[in-house]
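Heads up: the structure comes next, in structure tokens.
Excluded from the complex is one protein chain; the other protein chains are retained at their positions.
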Amino acid sequence: MSLTNADVQKIARLARLAMSESEIAAARTQLSGIFDLIAEMQAVDTKGVTPMSHAQDVSQRLREDKVTEINQRELFQSLAPQYKGSPQVEAGLYLVPQVIE
Amino acid sequence: MLNSSLAQLGAALRAGKISSVELSQIYLDRIAALNPTLNAYVTTNSETSLAQARQADLLLANGKAQPLTGIPIAQKDIFCAKGWRTTCGSKMLENFIAPYDAHVIERFNNAGAVNLGKTNMDEFAMGSSNETSYFGTVKNPWDKHAVPGGSSGGSACAVAARMCAAATGTDTGGSIRQPAALCGISGIKPTYGTVSRYGMIAFASSLDQAGAMARSAEDLALLLNVMTGFDARDSTSLQRDKENYSRDLSKPLAGLRIGLPKEFFAAGLAQDVAGCVNAAIAEYKKLGSTIVDISLPNSRLAVPVYYVLAPAEASSNLSRYDGVRYGYRAPEYSDLTEMYEKSRAQGFGEEVKRRIMIGTYVLSHGYYDAYYLQAQKIRRLIAQDFDYAFKQCDVIMGPTSPSTAFNLGEKGDDPVQMYLSDIYTIAVNLAGLPGMSIPAGFGSNGRPVGLQIIGNYFAEALMLNVAHQYQLATDHHDRSPQNIGL
Partner (left out) sequence: MPWEIVIGLEVHTQLSTNSKIFSGASTTYGAEPNTQADAVSIALPGVLPVLNKGAVERAIKFGLAVGAHIAPRSVFARKNYFYPDLPKGYQISQFDLPVVGQGALKIQVEPLSGNAEPYEKVVRITRAHLEEDAGKSLHEDFHGMTGIDLNRAGTPLLEIVSEPDMSSAAEAVAYAKTLHSLVRWIGICDGNMQEGSFRCDVNVSVRRHGAPLGTRREIKNLNSFKFMQQAIDYEVQWQIDTIENGGKIHQATVLFNPDTGETRAMRSKEEAHDYRYFPDPDLLPLDITSELLEKVRATLPESQQVKQARYVKLGISAEDTNILTASREMAEFFDATLVSLLKKGVGTLITPETPSSEIYAARLSNWLIGEVSAQLNREGLDLTQCPITPQQLGGMLKLVVDGTISNSAAKEVFRTMWSKGGDADVIIEAKGLKQDSDMGAIEKLVDEIIAANPAQVAEYRRGKDKVFGFFVGLAMKASKGKANPAQLNEVLKRKLDGAK
């Protein structure tokens, strides 16, 4: 199948992956090869076949509506990434560049 | 000591012939000596391991030991272990100290086993050679120019090189079985849903399954006894009666029907591998089995189906790695979008990014029906093939991998070539069936060959029996690599 550079750019943006021009070109070649592999299955007639999402035909189990988790903010926020040398948490909140709506 | 079975080690520990601290130290020393060459481990922490060993020694002294108490086990670095760095082979989690234990880790802890360290793996379990790890390649202990297989390459290497008594692995498309075959050890991926995935970093949720890697089927049974069981925190975990996987090891094989799929013995299979597998089949005939020719007609589509479904699920599972709450965040960015894009582009390796892109594409608007839905339908057909086959035979056998271990860097340029090395193992994951690989000899270059055994759902005890009887009659699994790293 033929992917264009623009196709690759669009996918990269959807997946939040920064890619340079040359990276896009390289990805295009490799992805095209992989899609050729995948294309084999498209010709198969699957009319009337039920898609298989899970190995066993089991139903979702329901959990009792109880609070079971305790506050572990300190432990979890010790994992927060750093930016310019300081951990990106303040007043118990995670910090990210401002989002403008 | 290093060639003892888990049962023998357990007996020695309980008899006081050796302490867990001593045994753990033996392995830690061996890791110190060999890991610089083999790179099987990403993280060790001798203080923590020995502290656990001391706890085990207390249990042993008080007569409160279980079969694996005091035994040092290597954990694939995909399992979150509280207080341990857990990297999943990725720069994205290079400094991630897991704040909780995976269910599998809890089970080993409760059994009194010792966590010997975290083994190297293909990044986010995506790979068949352990060459995609951010922490460097793992060498095959039989030949340092060869790959150990992947993604559980570190665990396979550690077992083969006696750098642990046994190890855990995970298998999404063959990641336990293929490295087991390439490293000349035994490995089992049980039926989907029998081992909890809670705390096991997700790659492809409907295909991932944890399993065991060790030097014999006997050992695998003891490991499964600890690892399996219901976990309420995993919705896909099955509620079943507890099983003793060792219960049928000694049963004679007379009357066993072994199915040989013609598709597993077709073009693409290396001659030396075929030779070893055929010899193994002959041995099974001697043990009283009958051979049935079967067909898995849709198995030829397993690889393309897998490379739609697994990347699709992965592309979504890996979206949480965004540099916000944990993991790698890029050092420079001007806004939120750039922060995401750079953190992920820099934190993930090439193979991971490739698969995220494939997955994103096949799920995207307009392509879902043609790719994802179609793949799920063919998946059903593949599962039905096995269903039909198991009406004609008790177990299915064939080669685990089309060739012995290839050289490091050999399949670097073409991802598709790499994908095709999973050609015999992938269908098993798609159907959710249990699969094993056991040593069946050596190829023309002295590199190990694996025999794959596939069972019907929940047939692990039978498969282990089938493997064990073969291992009583042969000695491939007893062989160990000499002159490791030279």
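We call the chains A and B, going by the order they appear; numbering starts again at 1 in every chain.
Here is the rule we go by: contacts are C-beta pairs under 8 Å (C-beta built on N, C-alpha and C of every residue); 3 or more make two chains touch, one makes a residue touch a chain.
Owing to the predicted nature of the structure, the values given are computational and were not obtained by experimental measurement.
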| item | value |
| --- | --- |
| Selected from B:N109, B:S364, B:Q417 or B:T474 as touching the chain missing from the view | B:S364 |
| Sole residue of B:S319, B:Q346, B:Q384 or B:N445 that reaches the chain not shown, by the stated touch rule | B:S319 |
| Contacting the left-out chain in the complete assembly, out of B:I31, B:I71 or B:A102 | B:A102 |
| Footprint left on subunit B by the chain that the document does not show | 79-80, 86, 88, 93, 96, 98-100, 102, 197-202, 204-206, 232-236, 312-313, 316, 319-322, 324-326, 336, 340, 360, 363-365, 368, 372 |
| Those residues of subunit A which, in the complete complex, touch the missing chain | 14, 16, 53-54, 58-69, 71-73, 76-77, 90-101 |
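Everything that follows uses one rule, which is that only the chains that are shown with their structure count from here on.
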| item | value |
| --- | --- |
| CA centroid of subunit A to CA centroid of subunit B, Å | 23 |
| Parts of subunit A lying in touch with subunit B, wherever the complex brings them together | 7-8, 11-19, 27, 30-31, 33-42, 44, 46, 49-56, 58, 60-61, 63, 72, 75-76, 78-84, 88, 94, 96-99 |
| In the complex with subunit A, residue positions of subunit B that touch it | 96-97, 99, 191-193, 206, 232, 235-236, 238-239, 301, 303-305, 307-308, 315, 319, 322-329, 331, 333-342, 344-345, 348, 353-354, 356-358, 360-362, 364, 370-371, 373-381, 383, 414-416, 419, 431-433, 457 |
